[in-house]
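The complex appears here minus one protein chain, its other protein chains still in place.
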Amino acid sequence: MSATVTWDEFTEGIWRQNPVFVMVLGLCPMLAVTVSAVNAMTMGLATMFVLVCSSALVSLMRKMVPKEVRIATYIVIIATFVTVVDYLIQAVSLELYEALGAFIQLIVVNCIILGRAEAHASKNPPLPAMINALGMSIGFFIGLFALGSVREILGAGTLFGVSLFGSGFQPWVIMVLPPGGFFVLGGWLLFFSWMGRRKQRKQTEKLAGVSGHA
Amino acid sequence: MTDQRVIPVKHVPPPPPASPTVGMIRTLGLVSAICGLIIVSAYQSTYDAVAANKRIATERAVFKVIPAAKSIVEYAALPNGGIQKLGAGDTATPSGAVGFFAAYDEHGRLAGIAAEGGAKGYADTVRIMFGYSPACQCVVGFGVVAMRETPGIGDKIIKDREFLANFAALDVKLTADLSALANEVMAVKHGTKSNPWQIDAIAGATITSRAVGRAINDAAQALLPRLVPKLEILQKAQKS
Partner (left out) sequence: MTQPLIEIRSAPHLKAAKSVETIMRHVVYSLLPICAFYIFQYGISALASILVVTIACLLTERALISTGTQAGRLSDFSAVITGLLLALTLPPGFPLWMGAVAGVVAIALGKALFGGIGFNVFNPALVGRAFVQAAFPTAIATYTPSFLAGRFTEFIPSSLALPLMIPAGAAEWLKAKQFDALAGATPLAKWKFDGVVVNADELLTSLSGHMAVGPAPALILLCGAYLAARRFMDWRIPVAILGSAALTAWLLFAIDPGRYPNPFFMLFSGGLILGAVYMATDMATSPVTPKGMWVYGALIGLLTVVIRYYSGLPEGVMYAILIGNAASPLIERITQPTPFGRGVSLGRTRKRASYPLNPGYISREEAGAVTPKKRFLPRKPKK
């Protein structure tokens, strides 16, 4: 296994294997905290920190972890960084901490992180593992932000707390309730699968066109 | 089921290779050590900021319900009738004690007492903070600490002017022997408030309004009979 870092390793998580829109992982924090764009971004950054740090550490220790205790080791490592993030957010803003509630601690069981540790970091040197983790977390961040911004715009008429429609805006209460999360996620999934299919159709048309000419 | 599990085993799989016990212990020990180190250093480096944040949050909540306040001291009212000052580091209150905050104005005079209360609302417990004025024996301020009420309906208790007007002077007088509240604080249907100890509920958010009433009632019921006899101590406390 060479230590070369491919561009694909980075972009994989952002688009082709996007954890939210393609793998549909990590839905629990996704649906619960994306009530506003700021909450979503904080969650995204917290997950990013945990994912990158834990991937690095797991990758560093990959040669000495016996496979019988690997899950336990990964969980301990992940939990450590989650605790660190927990303290950091408390130190930055208590308000944000209250808004995110238990979901900071629940990053421990976010399957994206354990999945990356198991599938990628434990098999690759630290640099590619971190790059891959960074790409994944950017993908997750994009997903969270896509949900959070739509829900905040419809649910409160604001984006990052800035009013978009003036004071007469009628908030869609359902968007800040849990069902709203499902609706918006469904909408985005629909959008991305439609895009994917269109791309595929264009490719087949191109192929058909080429073979027709030949 | 266990009786039926006598299954003739035809093929015995080879026993797994002996687990590298030493390796496992070494790895886990190392991981734990590294992780412990990281956690402790994170805790140490953020401790001051977190404590400052918490203090600011508490102060802000108290100052909101007692606008005249400039500084606060945390106390606990003990079950035996005494009160005890809590230091900044004390997180564990004595068992059975009711915590409250004494707020002092810029001249060091007692501006009011702030206390927390909670009651089940529509979605979850509504935790509130209220300011008590010893002078008029009434609740003079009200704020929400935490709630998960329906946005647009239940969360009106933060903003609804008519509702907040209830807490300009909500009567929480004690009975003559200072053993209990003279009147039960409770939320009544919108537009039917007739006594100073009643809370005019928000139309359409009756459950949340009732939760606020119950939270104040329960907290006042628990705290005031212990607190009122000791008010003089609190008044002196800051001057000394």
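Residue numbering begins at 1 within each chain, and the chains themselves are lettered A and B in the order written.
The rule we apply is simple: a contact is a pair of C-beta atoms (placed from the backbone, for glycine too) under 8 Å apart; a residue touches a chain by one contact, two chains touch by 3 or more.
Note that the coordinates shown come from a computational prediction; the quantities given were computed from them, not determined experimentally.
Among A:V92, A:I174 or A:L189, only A:I174 touches the chain left out of the display. Of the listed residues B:N53, B:S133, B:T150 or B:N217, the one in contact with the hidden chain in the full complex is B:T150.
In the complete complex, the hidden chain is touched by one of B:R26, B:R109 or B:K189, namely B:K189. Across the interface with the omitted chain, chain B contributes residues 1, 4-5, 7, 122, 150, 152-153, 189-190, 203-204, 206-207.
Within chain A, the residues in touch with the undisplayed chain are 157, 165, 168-170, 172-175, 177, 179, 183.
FYI, only the chains that are shown with their structure count from here on.
Those residues of chain A lying in contact with chain B across their complex are 57, 61, 64-66, 68-69, 72-73, 76-77, 79-81, 83-84, 87-88, 90-95, 98, 155, 171, 173, 176-177. Residues 19-20, 23-24, 26-28, 30-32, 34-35, 38-39, 42-43, 46, 49-50, 53-54, 56-57, 146, 150-153 of chain B touch chain A in their complex.
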